[in-house]
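Note that one protein chain is taken out, while the other chains of the complex remain in position.
Right, chain A next:
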């Protein structure tokens, strides 16, 4: 087996193993795994509506994954995607509702506002890390809580005491009749194109620009970067700002695409935290993030169909989904196993 075959086999075997163990769990809990998986499949790919909703679910995961991956590639660990996403969501909805402008101006400004809000939320831990060496993990986690409560308070303020903001103007919406009609009236919106464009942006910044060269250099070795004349502090802050901007756009997906408003949040959305797993599944590369986000988004959306179509309780469904992701993440074990098998064959 060549290395190439191994690389292709690993994800396939991982997913099969995950499904198998998931099946055992369902079996022991007294549910029919075959029905369960048919329901999962139909929930993801069953009809054009399901496909539309699945893609809609993938968009924010891509952006959250990019946010984590970008920080990681430049030497930082951004656990604050969740908070940056929430402030981005609010900023998008606020700007989307408060102004009346032609779409060609309104929509870009709204997206920019979301990115800017996320960037500012990333700026704080960035500055603290660069100047006082406070570890970014601690600050970003705390900033998540600050975001949750600040955003809830702001929703109350701008809505005059209500639990929900106004609907955004149609000129700021990512909703698309065309995409919606195409997928049997699903809520699929243009956000997926924004997300894919950002995948290219991340690749471009890291692999093509001078800024990317400096960011990576500082992430790997601050001393050598200082020796080479780079401004280490500036690059640490910039890394968090760009990462936060991606996260803010993930919030815009929810605000401008899926919901069109923001409701007071009882807790975290989870997208930001899942973004960590998405990035790691994708080995922190832009293309890999698309793969990780697709897996997460599909399972998350498709699993909704399992309680309805196969009568499997949500708790069991969560376990099954977690198992599949676990086995994909532990692809390393399978890779080692395959290589052992290879060696034995060669020895014979």
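Assume contacts are C-beta pairs under 8 Å (C-beta built on N, C-alpha and C of every residue); 3 or more make two chains touch, one makes a residue touch a chain; residues count from 1.
The rule we apply is simple: contacts and distances are computed from a predicted model.
UniProt lists the omitted chain of the complex under the protein name "ABC transporter ATP-binding protein" (options: "Molybdopterin converting factor, small subunit", "Alpha/beta fold hydrolase", "ABC transporter ATP-binding protein" or "Gas vesicle protein").
Screening A:131, A:181, A:209 or A:339 for touch with the missing chain picks out A:209. Residue in contact with the omitted chain (choice from A:221, A:285 or A:342): A:221. On the side of chain A, touch with the chain left out of the figure occurs at residues 208-213, 216-217, 220-221, 223-230.
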